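One protein chain omitted, others in place.
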Amino acid sequence: MDELFRQMLRIRRVEEALAERYAEQEMRCPMHLCIGQEAAAVGVVSALAEDDRVFSGHRAHGHYLAKGGDLTAMIAELYGRASGCSKGRGGSMHLIDTDAGFMGSTAIVGGTVPVAVGAAWASQLRGEGRVVCLFFGDGCFEQGVMHESMNFAALHRLPILFVCENNHYAVYTPLEERQPGRPIHAIASAHGLHVQELDGNRLHTVRTAADEAVHRTRAGDGPQFLELHTWRWREHCGPDIDDHLGYRAPEAQADWLARCPIEQEAARLRALGLLDDIGRQHIENAIQHEIDCAFDSAQRAPLPRVEDMYRHLHGQ
Amino acid sequence: MDELFRQMLRIRRVEEALAERYAEQEMRCPMHLCIGQEAAAVGVVSALAEDDRVFSGHRAHGHYLAKGGDLTAMIAELYGRASGCSKGRGGSMHLIDTDAGFMGSTAIVGGTVPVAVGAAWASQLRGEGRVVCLFFGDGCFEQGVMHESMNFAALHRLPILFVCENNHYAVYTPLEERQPGRPIHAIASAHGLHVQELDGNRLHTVRTAADEAVHRTRAGDGPQFLELHTWRWREHCGPDIDDHLGYRAPEAQADWLARCPIEQEAARLRALGLLDDIGRQHIENAIQHEIDCAFDSAQRAPLPRVEDMYRHLHGQ
Amino acid sequence: MASNPLADISPSPAVHEKTGIEAINDALVLCLQRDPTTLLIGEGVPDPKGIFGTTSGLRQRFGPQRVLDMPLAENALTGICIGAAISGLRPIMVHQRIDFALLAMDQLINNAAKWRYMFGGQARVPLVVRCIVGRGWGQGPQHAQSLQSLFAHIPGLKVVMPVFPDDAKGMLCAAVADDDPVIFIEHRWIHPLRGKVPTGYFETPLGKARRCREGSDITIAAFSYMTLEALSAARGLARLGIEAEVIDMRSVSPLDVPAVLRSVAKTGRLLVADTGHQSFGVAAELIARVTRQGFDHLRAAPASVTLPDLPCPTSHAWAGHYYPTAATIAEQALQVCGVRIGEAQRQELDKLQPDTPTDIPNPDFRGPF
Partner (left out) sequence: MASNPLADISPSPAVHEKTGIEAINDALVLCLQRDPTTLLIGEGVPDPKGIFGTTSGLRQRFGPQRVLDMPLAENALTGICIGAAISGLRPIMVHQRIDFALLAMDQLINNAAKWRYMFGGQARVPLVVRCIVGRGWGQGPQHAQSLQSLFAHIPGLKVVMPVFPDDAKGMLCAAVADDDPVIFIEHRWIHPLRGKVPTGYFETPLGKARRCREGSDITIAAFSYMTLEALSAARGLARLGIEAEVIDMRSVSPLDVPAVLRSVAKTGRLLVADTGHQSFGVAAELIARVTRQGFDHLRAAPASVTLPDLPCPTSHAWAGHYYPTAATIAEQALQVCGVRIGEAQRQELDKLQPDTPTDIPNPDFRGPF
């Protein structure tokens, strides 16, 4: 579990570094940070097998890294480099690392939902035994395609995990202005999915629930649904903290900050005697070193060549 | 309740007449008959006030007639006449009679769903106290727009009745090939709608449930959902009986035929002493006369003029 | 219109006379047979009517896992097919009406068209979407659109519209074999058309036009069903001393502009006939391209014959005015050629008017669906 703590911390530090350097205006693309939501990414993805697949949406850095996506390639992508994970065509909202099983994240809310279901269908048809895991937000749940997709997944009992990171906001709009007062997971349950609702900021809880869900779906129980309550710490899009805008209650904000997934896990590990200050510092140092190297190498990578712009529209 | 029996019988006889004359190839448009489903149309619509609104889809004759839509104008529309209820532009799949409060039916499955919700929203915003009633099928429930629409209706507590005529088939495809084994109304309930599930072939039951639903939604309880189990007797599209194709179990077919909404209601009325052979014959005769006149007048109506084809694309 | 005016120019030796429906069914059988990753899905695919017969027998033959119906959820199902495609399968999706594809524009345009490009070539979407254009028998405003122009505008989508049975077969095979998404548009009046079709598996390259008739006075470039009307028009024009070259464009995107330019270099005149609406349509693109690249060849202003900019009204009384015919094409061609329409011309144009009711392709065609 030590390793999972490290992964959460790594995602946090990577995003903090991105935020810090974003002001240099060299990463010229919209960027949605998942700081505060790391337990969902790490807790769920760690329950998957290496060969399983992950899809995500606009807020995907954490999912990409948790699945083992190449850090340098991601940063290079943000810098618009030819060596970026999407060869400079995607930016932060379009990440992919097929070697790692991270099959794509896209910018249209709901866009990857059916695509992930299709990947699960392929796994079933080919008898691959692969599980597909799809991350999306509470806002995404409002899209019709979500319901069409759950229906198909339930109908064919596909090996897929629907993971709703409910951070209670879509951009600046609270859940109450977009959905009536009923739980999200209850709808998934009515669609015939096996559901669990939990505190998404507790790594341990998330991991346990994900283990069960992955086990069930791999065993043929059909689609599983996790509703993870969590909180985004920074602005919806961009590097800053935007508490001054006042769209979220300061008490809620303070409450969620106190429930930092990383510090909660750190405390748990400490209590178990699995982590101390020196150990943590080691981890921090190693992460910092990795990040520095990745930025360094990404920034030194060449920009894409003009003549390559037309490549990859069609095959051959 | 005598009048409701008459209305069901009238819809049945109108459609039988349409079916009979369809072979003449003068009604040159696709046509979806609701024979066997008359109790849903009449039972629900009779619970509405005159000023309330109805929307429907491709199988709309019964809803149009139950709401008081002009019979001659409907038949003229099927014959492609200028005097048709949609001025010859719509045919069977695009009916409207704004005077009667029948606000439109269209050919894309799911197409009128949000439109009806918008009409309910308008009623609420303007404080009109009008209820909107929307008919759709079990297949339509699979469309994402259905779920988006229920969400919005529940969020704003709109005065709307969602009426699902579950005839267990979409064209030739049974429910089991399209949806997992869970009830439709349970999903609506999870969306926060007040739901009732019932036998849609029993006029009385339908009417009672509709009364309650209309009352509730008019009182501000928000959207209501009725799942009415029923059965289409004829082919999906066209005038014929297609039992020979074997896509529906003969036992199910026989069972549902025995549960004819009209004969069940006739039996009830007889038992109550409210209907006898002579009374029924009177009703039949009057209906037959009305139908003959309507066909006569529709068929004698002029075809649209060539130069009018371009009218009504835009206003003015 | 049900007999193939091209019967004599079919190429191959081992051929059978088939309808468009049979040719498409053939292609599907062969594709499902030769590649076990091919899937066929759509509302009605395995049902007793089998998408106008084009999918009949396939479920029985290839099983319910590979040949299946779907819920009424066009957008998700398109995305699901994209997901299957990037995972190594080759789905063929069917819409009984192209109008239903409008529900799936997000997945088609934002995902299918861009997936390969936006991920730098690390994934591919071998997806075919068969869409049927539902002309006739009062299909009306929401069941009779011909929307090729919308898809053709999107980089990353290929759009094809075969007419003749041999092309329907060969181009469907090529579409399924293609590693990129192809919108395969079938005008339903090509379904009953008969023609010689080579047996066995073969691919007809996408993006290549086919000259159906030689002529020296005017080039008529036609899309889909309009090719048949153009060939009739050409016969009428010939009787008036005008030799039209008729080109069946076959593909909308890629568009075979060179083929048209070659012809216009000879004829100096261009008329484009398309099954879609006039404005911002396929005809405009071809005219603009030929004008840009072949301006010096043009001896007269190019023209087009298309649907009006109007939703399709249902009444059969309007069908003959809404849909242009061989007579409309011939009349436009005469105008492009600068021929005054006198008595002889009027008589010939009248002869080109259809002899079946204008809302059906032939007397065998029956409603309601």
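Read from first to last, the chains carry the letters A, B and C; within each, the first residue is number 1.
Basically, contacts are C-beta pairs under 8 Å (C-beta built on N, C-alpha and C of every residue); 3 or more make two chains touch, one makes a residue touch a chain.
Everything quoted here is computed from the prediction, not taken from an experiment.
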Interface partners of the hidden chain - shown chains only, full complex considered: A, B, C
May I ask which residue of B:57, B:88 or B:180 touches the chain that does not appear here? B:88
Of A:34, A:108, A:134 or A:291, the residue touching the omitted chain is A:108
Identify the residue among A:10, A:59, A:94 or A:130 that touches the chain left out of the display. A:94
By the document's definition of touch, the residue of C:37, C:199, C:291 or C:358 touching the omitted chain is C:291
Chain C residues that touch the omitted chain in the full complex: 75, 99, 102-103, 105-106, 109-110, 113-114, 117-118, 140-142, 145, 149-150, 152-156, 253, 255, 276-277, 279-285, 287-289, 291-293, 295-296, 298, 300-304, 308-311, 313
Chain not shown, touching residues in chain A: 22, 25, 28-31, 80-82, 84, 86, 88-91, 93-94, 106-111, 139-140, 142-144, 170-173, 177-179, 237-239, 245-247, 303-304, 306, 309-310, 313
Against the hidden chain, chain B presents residues 84, 86-90, 94, 96, 98, 103-104, 106, 108, 110-111, 113-123, 125-126, 144-145, 148-149, 151-152, 155, 311-316
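We adopt the following convention: only the chains that are shown with their structure count from here on.
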Compute the distance, rounded to whole Å, between the mean C-alpha positions of chain B and chain C. 36
Quick check: what residues of chain A touch more than one other chain, meaning two or more? 144-145, 148, 151, 155
Residue numbers in chain C touching two or more further chains are 70-71, 73, 75-76
